[in-house]
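Yeah, one chain of the complex is gone here, protein chain that is, but the others are all in their spots.
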Amino acid sequence: MSAARIDWRIVAAGCLAVLAAIALGGRGGAPLVTEMLLMALFASSLNLLMSYGGMVSFGHAAFFGLGAYGLALAVSRFGLPVAAGLACGPLLAGLLALVFGTLCVRLSHIYFAMLTLACGQITFTVLFQWYDFTGGDTGITGFMAPAFGLDERWFAVVVLGVVVACLLALWRVVNAPLGITIRSVGEDPERVSASGLNPRRVQLTAFVIAGTLAGVAGSLFAALQGNAFPDYAGLGFTLDSLIMVVLGGLRSFGGGLYGAVIYVLLRNYVPLLVTEWELVIGVILLLVVLWSPEGFAGGLQRIGRRLRSEPRP
Amino acid sequence: MVDKRFELSRTLARAALAAVGLAMVAAVAAGPARAADPIRIGLVAGISGACGPLVDGEVKAVELGVDQLNAKGGLLGRPIELIKRDSKTKPDEGAKLARELVLNDKVDVLTGTCSSAVMLAVSAVSKELKTPFYSTIGNSQKANIEAFQPYFWQTQAHALMEAAAAAEFVAGHADWKRVVPMGFDYEWGHTSVDTFVAHLKQLRPDMEIADPLFPKIGESNMTSYITAALAQKPDVVYAAVFGGGLINLIKQGKSFGFFQRASLVTLMTVDTMQALAKDMPAKGVSGYARAPFFELMGNPKAKAFVEAYRERYGVYPDDWATSSYDGLMYLAAAIEAAGGTDADKLMAAVTSITVHGLRGDALKVRDFDHLMNAPVYVGDVTTDSPYGFPIMKNVVRIDADKTMPSKEQVEKLRAAAQ
Amino acid sequence: MTATAGRPILEAEGVARQFGRFVALGGVDLALEAGEKRALIGPNGAGKSTFINVVGGQLAASAGTIRLDGRDVTGLQPHQLARSGLGRTFQISRTYRQMSVRENLVAAYLVARGHGYSLSRGRLRALAAEAEALLERVGIAGLAERPADDISHGDRKRLEFAMVLAGEPRLLLLDEPTAGMGLKERHELMDLVAEEASGRGLTLLFVEHDIDVVFRIADRITVMARGQVFAEGTADEIAADREVQRIYLGEGH
């Protein structure tokens, strides 16, 4: 039995690569690395639902946005210190994930997706229209210094720490009995049910974990920016997260991570070359689905298999 | 305990991580430092996303202006370098790009934002990094009032001023007795409607003002709002809407016979008139505008700009283009007055100079809210036009002193926001 | 665990189920005594699978009562029934296709033992040993590493059976356990089922089309037709029943 242990060498190598990128990028480049890290966490949280739980959410950005607003509202409306606000974000996201999740897990497949879409759009609309409380479309700004007023590089290092911790925790979850159960439900909820466990409860558990982690990412994103806007809960971020998971690779723990790095880089650098950057991303997405449906991770594995099966001269 | 598909072969994972790391390193290391000689302007524009249709003219005009300045030897003997970025009309993206532009590309000034959210997000970066930032499209008053910061200035009439100008215009029509206000359902729309109503109540206490209507921003089907407005039997509808949503309102309104029964007063920019062309109603539409080129042709500077713009792009500049060009020229004057691009010296110059621009010969930015005394042009839309698309006639230039909030008002609003 | 003979473990009274206007079950009465092996036979569309699904909780009954060990369990969810000692297989076997055979069984154990939400990986190691033993018993230990998607139809049936056994049920519902299998495989599987059922003292209710299998395994046989119980009795009684022969044996198999 190959107990999926964490290979600390890989973790260390990854962290070193990120630290090197932060150092080389300087103050101006560090926010890009931070964004990549936060998107990696955001996409990985969706990946828990999609690759493991078999649930495709069209409203995952709601929890990212709620994480951001949890922080922004706690500080600006309730006068809490930023540290406490950072706890409020994931908490708010987790709570709403519990509420929305309770409803959504009653449905499956495309109906589930459509209900998450509705929940996500309701969240967005409330954030967008409730001026007196959420500031509407002009959001909440100036409630804290962006990145706590830290040097961008130091903030990126802090985020690296939090994101690595969250991903390790997620790794722990998916390789623990709970992770097996979540995958079982993703594969066949009827079988789980006939075996004696309520699949909806399992789905709800996964939904809340994913929502909370998305909330962590959203809170830190708001901290990076020093603001919160309804966009953070909008359809744009939801589609981003779906695209990242697919680009990175479904059915792989690293899918969210790879996808975030690839997508954020594409989105950052393609517009420098062509105005029609969406066209380029669209074509890449199409090619990935057609030629490597399991994304970057799947492609890697395929190459790996080919290397192993071919005798070396 | 892990299914093969989930199990990452370690070498592969390492290879992947190395690749990812390399990619990140390569990515963020891109853009080597350049000589400090040129004056760099960072243009963060919503080239894609919701602002796409608006910023087209802005980008063209700024590129034209920079080329013209460089052709004359730049500013203070230094060439100007324009660095253009696509904010995708997303506040987070705008803020990130602004930060990158300041820290990596060493830009001296930021500009280009269109949506209020992106403008406020970039303004926060400008404040933090002490980099001057001016807006020529986005005109939420929040940036001048509640979220004011010393490195920002606004070269437009902001939302409060435009709404006040619209109220002046409506009040001036003695035969209009009943008005229905309407605005897009977001901050700008609500602020505009509130300001319009407050102003109008003062100017014309006799006027009946119906409950306002708030269609969602960019609403594609305005018919329910049109019928609801017409049911009030208004003489005039004030609509704080623009762009695509405004085109919907006008075309659909036309189908309802709206313009035979009421007048519309709205933000009427050149691009909207170009888009509507022969579909513009012959009467019944009045507008307030920011920089209608046809009204500025008497000013030789404006005429020269319009001709240069036409020569280069084959079209007439819209308001966004004209005011962005004007904003750029104001910046140029300020840099020359400051003798450089030092942020604090530049800001001191911004609030002390008087510039002969496209929109008048005494443009200046006042010191307590960094708001330009930009005029608002009001008039009636006519299809009788030499340009091949409608323009406005009977245009009145409403000067800023009639519309700018007083220092006391600004301070009151700032205190209320605390 | 051991049931006292003579007391019904499952009682269905007037169990009905409609789909729109179509009456799939028109009031079925059926009682199973603890430890017995009952076959449910009948032509296609007789309502056998519907009955299994209603008892298993996958379908709600439109009317009627179901008692398990004397307790009214009508309307309970499948997982609640499973926890009350009911285990079942499906017509098209349900396993976790992308997971390995071993993982499938470990997952079944986790659920059965109430460790589905555990975060302790120690539990997995402990259960893996048990899983190994059970795979051995059902004869697919050699396939432990293969994804369930990759193994043969018959082996998947065995896997599903093992997953049900992991839940230590007292009542076992098998919906066409041998559908789509070859003759030899069929008998081997059903012998295994019978052996395990006897060894563990399980009560067995199975839907089966192969009359040989039925006569070999079943203590008693219930014949269904058009959503009703048509006849019930021992193998000999049913074999001798002319009506049954006419409407069922003669027509189909």
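By written order: A, B and C. Residues from 1 in each chain.
The working rule: a residue touches a chain if its C-beta (ideal position, glycine included) is under 8 Å from a C-beta of that chain, and two chains touch if they have at least 3 such contacts.
Definition applied: contacts and distances are computed from a predicted model.
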Absent chain [UniProt protein name; select from "Amino acid/amide ABC transporter membrane protein 1, HAAT family", "NADH:ubiquinone/quinone oxidoreductase, chain 4L", "NitT/TauT family transport system permease protein" or "cytochrome-c oxidase"]: "Amino acid/amide ABC transporter membrane protein 1, HAAT family"
Among C:18, C:77 or C:118, residue touching the chain not depicted: C:77
Full-complex contact with the absent chain, from A:6, A:84, A:168 or A:279: A:279
Residue, one of B:198, B:231 or B:282, that touches the chain absent here: B:231
Where the missing chain touches chain A, by residue: 50, 56, 103, 106-111, 113-115, 117-119, 121-122, 125-126, 129, 190, 235, 239, 242-243, 246, 250, 276-279, 281-283, 285-286, 289-290, 293
Touching residues (missing chain, whole complex) on chain B: 47, 50, 52-53, 56, 185, 213-214, 216, 218, 220-225, 227-228, 230-231, 243-245, 247-248, 251-252, 254-257, 271-272, 274-279
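The definition used in the following text is that only the chains that are shown with their structure count from here on.
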Rounded Å distance between chain A and chain C, as computed from the means of their C-alpha atoms: 42
Mean-CA-position distance for chain B and chain A (Å): 34
Whole-Å gap between the CA centroids of chain B and chain C: 70
Chain B, residues touching no fewer than two other chains: 1, 5
Junction residues of chain A - those touching two or more other chains: 1, 3, 175, 180, 251
Residue ranges of chain A touching chain B (in the complex, touch as defined): 1-4, 7, 9-10, 13-14, 16-18, 20-21, 24-33, 35-36, 128-129, 131, 135-139, 141-142, 145-146, 152, 174-175, 180, 221, 225-227, 229, 231-232, 236, 251-254, 257-258, 261, 265, 268-269, 271-272, 275, 277-278, 294, 296-297, 300-301, 303-304
Chain B residues touching chain A - in the complex, by the definition given at the top: 1-2, 5-18, 20-25, 27-30, 47-48, 85-86, 88, 90-92, 95-96, 99-105, 115-117, 120-121, 124-125, 128, 140, 142, 147, 185-188, 190, 217
Interfacial residue positions of chain A with respect to chain C in the complex: 1, 3, 172-173, 175-178, 180-181, 183-184, 187-188, 190-199, 202, 205, 251
